[in-house]
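Note that one protein chain is taken out, while the other chains of the complex remain in position.
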Amino acid sequence: MAGNSFGQLFRITTFGESHGTAIGVIIDGCPPNVELDMEFIQSELDKRKPGQSKITTQRKESDSAQILSGIFEGKSTGTPIALLIPNEDQKSKDYDHNKDIFRPSHADYTYQSKYGIRDHRGGGRSSARETAARVAAGAVAKLFLKQKGIEVFAHVSSVGTIDAPIVDAPHLDQLLEIRESNIARCADPATANEMIEFIDAVRKAGDTVGGKVSCIIRNCPVGLGEPVFDKLHADLGKAMLSINAVHGFEYGSGFAGSEMRGTEHNDIFQPAADGKVTTLTNFSGGIQGGISNGMDISFRVAFKPVATVMHNQQTVDKEGNAAEIKGKGRHDPCVVPRAVAIVEAMAALVIADHYLRQNSYL
Amino acid sequence: MAGNSFGQLFRITTFGESHGTAIGVIIDGCPPNVELDMEFIQSELDKRKPGQSKITTQRKESDSAQILSGIFEGKSTGTPIALLIPNEDQKSKDYDHNKDIFRPSHADYTYQSKYGIRDHRGGGRSSARETAARVAAGAVAKLFLKQKGIEVFAHVSSVGTIDAPIVDAPHLDQLLEIRESNIARCADPATANEMIEFIDAVRKAGDTVGGKVSCIIRNCPVGLGEPVFDKLHADLGKAMLSINAVHGFEYGSGFAGSEMRGTEHNDIFQPAADGKVTTLTNFSGGIQGGISNGMDISFRVAFKPVATVMHNQQTVDKEGNAAEIKGKGRHDPCVVPRAVAIVEAMAALVIADHYLRQNSYL
Amino acid sequence: MAGNSFGQLFRITTFGESHGTAIGVIIDGCPPNVELDMEFIQSELDKRKPGQSKITTQRKESDSAQILSGIFEGKSTGTPIALLIPNEDQKSKDYDHNKDIFRPSHADYTYQSKYGIRDHRGGGRSSARETAARVAAGAVAKLFLKQKGIEVFAHVSSVGTIDAPIVDAPHLDQLLEIRESNIARCADPATANEMIEFIDAVRKAGDTVGGKVSCIIRNCPVGLGEPVFDKLHADLGKAMLSINAVHGFEYGSGFAGSEMRGTEHNDIFQPAADGKVTTLTNFSGGIQGGISNGMDISFRVAFKPVATVMHNQQTVDKEGNAAEIKGKGRHDPCVVPRAVAIVEAMAALVIADHYLRQNSYL
Partner (left out) sequence: MAGNSFGQLFRITTFGESHGTAIGVIIDGCPPNVELDMEFIQSELDKRKPGQSKITTQRKESDSAQILSGIFEGKSTGTPIALLIPNEDQKSKDYDHNKDIFRPSHADYTYQSKYGIRDHRGGGRSSARETAARVAAGAVAKLFLKQKGIEVFAHVSSVGTIDAPIVDAPHLDQLLEIRESNIARCADPATANEMIEFIDAVRKAGDTVGGKVSCIIRNCPVGLGEPVFDKLHADLGKAMLSINAVHGFEYGSGFAGSEMRGTEHNDIFQPAADGKVTTLTNFSGGIQGGISNGMDISFRVAFKPVATVMHNQQTVDKEGNAAEIKGKGRHDPCVVPRAVAIVEAMAALVIADHYLRQNSYL
């Protein structure tokens, strides 16, 4: 398995390079009779697409998704759903200067070493453009989860050292509304302003900066997740770590939890109201023993700063000789505002997959 | 797939409950002609086994591994290797008080909800006892990697808020020697003493504490890891997150990297010496675009405090009614000294698997 | 994936060599709350075990299965079920003469070439002894299917050129009773006698003979089987072809169907009685478009004659030089009477797996 598929029962396979003809995805295992709302799918893609605000890359792509199969009279049929996104802005010549040179902290060197050949145009397969296919597939997963009442919400919780406070609301849609009201995609408006100003300064300096995305999954039924290796948080972790530029994942108490005592960390069960057992605290992040316990699932994802900067950098060429790479063209100062859509998509895919896996026993 | 298998080509499947007859593992895909040094396998198990020092649980298990298949005249034959570890200390009656009650932050409630039945004795399948099977399999993976010159080393880098400095040495064996000279399994002797004292105090207080394990993989060839979903760090992350009590994973610059600028985070390539391209810094943690670049692979794993504490706790019973759980019996004040062997085992399994995957193309 | 696992959701992994310590199987994905009737599991193994009658091999193995995990108070818990069968009759020295020589139509040459090492004792991993593990796992699958009312029945329908007429009965248990009343395991008593006499003559001649096993699956719900590649009959076919000595598989009209016209081959649908659509004929063998249609599933499996004969044969040694192999020791004149249990086991595993796969959508 060459690594371009994800999921067991709700399974996606993506294809496509940054500057090839098209990118796309096959979803195999989407249950029948899910309404494939193309407007919703497109709106999800719009949240990830480049050029949407002054703090993202200026590459122009409409990222228009077409559906090629698996649909009949607006609904899924149980057969594979193929989604196609043609590439439009293929200024391949922009990349000729990268042909024989390895950009620092990009995948040029490793792809070349692994395969002995590479499509150097815009990063080829290693480009984050691939994640558009995931967002399209994730939108389908969300439509399935919606039928089950499960909600997925993510937002930018930090940029550089600017941290947002923890956000909450009776309905995640309320947080979504706040988030979409600002281009930083942070659900805390005051912090959002600070982030935007900071990213803009970083952009003007020709530099980039990392950040974190926090995610909440609500109304997930008890029992999702498989022991031993396919724990729910292990699959969520893999999903997130497979996103370009991600360097860390934690759920529930996360890294901070490693500094705590058991007596403070244990989530005390509360007697069932409405037949529903809850816990007083949620350091477990909604998952115990790898299985959802009905509380909110919560996790955080750390993104490193984008490697493309507008400064000249020392590097090597294909022969291993010293070379210099020029800082020019377009660049994305901070990836997290667009990454929110990708985090949500991957989370939805994991939950949809484990929903089906658990369902097979019932 | 019910989740008890890990890996694609070097693939393990584990079985067994804490208080059943035995636990064990089948390794399918180990290449032929690997010397199956049973003494080494046992010595790895000894590093994980309970009762080895005053700062671990006092449960007595010799964890003696038997090999049932896949071996001929001391070498692997390419057929499945089955390893069996009988359970010895099966004081099942100790657990009768847990039969109808859900222990806080354990998997009792979620297993019961998922399956409608559960082996409550010592946590059953959710017990960390399962990881002994992983350590046995990981030892076989290490024997394979040794043939290829690849080394894996982990140690306890923090307990609670006590952090060890970053350790390094020309040969990882040197660090291993230091680590094995203290029961905290920290490669910095001064910090180790501090940790031991602290864990002992926590133990006496009937409490538990979390910690972190850091891991280095050296001499990994360039090119391991598959785009897009099976990035090397994504599979390492899943491997680690599948270990009991793990709440976080980061590699290279990790969470701290999310606070950095691109200009400081980029790893500048150095002209090749001896035909080998290197980087000046290693914020990438030895992995770029999901593929190993030949530098040291480095990651950190966060463990929450063990849930079993020697204090009475409020909880609920099977019917969802309020109940109290007594703090009694044996407990493990801090899991990280024993977890070092598990982290190394899972890392070795991931690298062995990706080694074979990459090899299939060549 | 090195090929020792079968199934997606009801998944088995087997291990063990003919003359190693033990053989066994892990079942991962058996639903919880299946009663694990060990007496039934053993009775299934007894149908496959050697030495059970004068027309099978005289190797003595009790094939006693032990259950190591996944069981609690007699029921499956949803966790992996490990079954162990120790090897008893390990007369390894009997096989020293085979060490450096390749037996004709055995797997000695191909294993040696593939792996560069092999356990030559009794065929090692290539021995049909491995199928005992499948029969044990298949018995668990049958216990699960029994809960759903699904029945699996196979019998010997031909030995050499002796063909049994097609058998049928209102309940498959009636056929089972007839089959178990004779050592040929043919559900037609007259043909059974003929077969026994013939096999005995072949045995006395130091020779072997092939045969066919026919199988019926009744009360399979409509809808099992996945398009496109995992058609129900494609998975049944793979299951059967993976059994030692099998050279052919056909379902429904099979090879004879290739000689028919569409107008005679089409199965005409009958108006539903009791809400159940049926077909007038069943050339489809209960499967249309790869999906069960509720009619009896029927297929046939062709076994070649066993390669071990009591005659001297020309062959080559490890260096590729001419050599002679002596006909001596124990031999199995005809494998089909024992293979009936294996065919049923593999069929049950396929149906159990597809039952869970279909269930995941519902």
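We just call them A, B and C in the order they show up, numbering each chain from 1.
As a working rule, a residue touches a chain if its C-beta (ideal position, glycine included) is under 8 Å from a C-beta of that chain, and two chains touch if they have at least 3 such contacts.
None of these values were measured; they are calculated from a predicted model.
The chain not shown here makes contact, within the complete complex, with A, B, C. When the omitted chain is restored, the residue from A:66, A:161, A:193 or A:321 that touches it is A:66. Residue positions on chain A in contact with the hidden chain: 1-5, 8-9, 11, 13-17, 20-24, 26, 28-29, 32-33, 66-72, 75, 77-82, 84, 114-119, 124-125, in rising order. Even with one chain removed from view, chain B keeps its contact list with that chain: residues 8-9, 31-32, 78-79, 227, 356-357, 359-362. In the full complex, chain C contacts the hidden chain through residues 1-6, 8, 14, 102, 104-107, 109-111, 113-115, 125-126, 130, 158, 160-161, 202, 207-212, 222-223, 225-231, 233-235, 237-239, 241-242, 247-255, 257-263, 265-272, 275, 277, 279, 283-285, 288-293, 302-309, 311, 313-316, 320-322, 357-358, 361.
Criterion: only the chains that are shown with their structure count from here on.
One inter-chain figure worth recording: chain A and chain C are separated by 46 Å, centre to centre, where each centre is the mean of the chain's CA atoms. The centroid of the Cα atoms in chain A and the matching centroid in chain B are 26 Å apart. Chain geometry summary: the mean Cα position of chain B and that of chain C are 39 Å apart.
The set of chain A residues touching two or more other chains comprises 8, 227, 357, 361.
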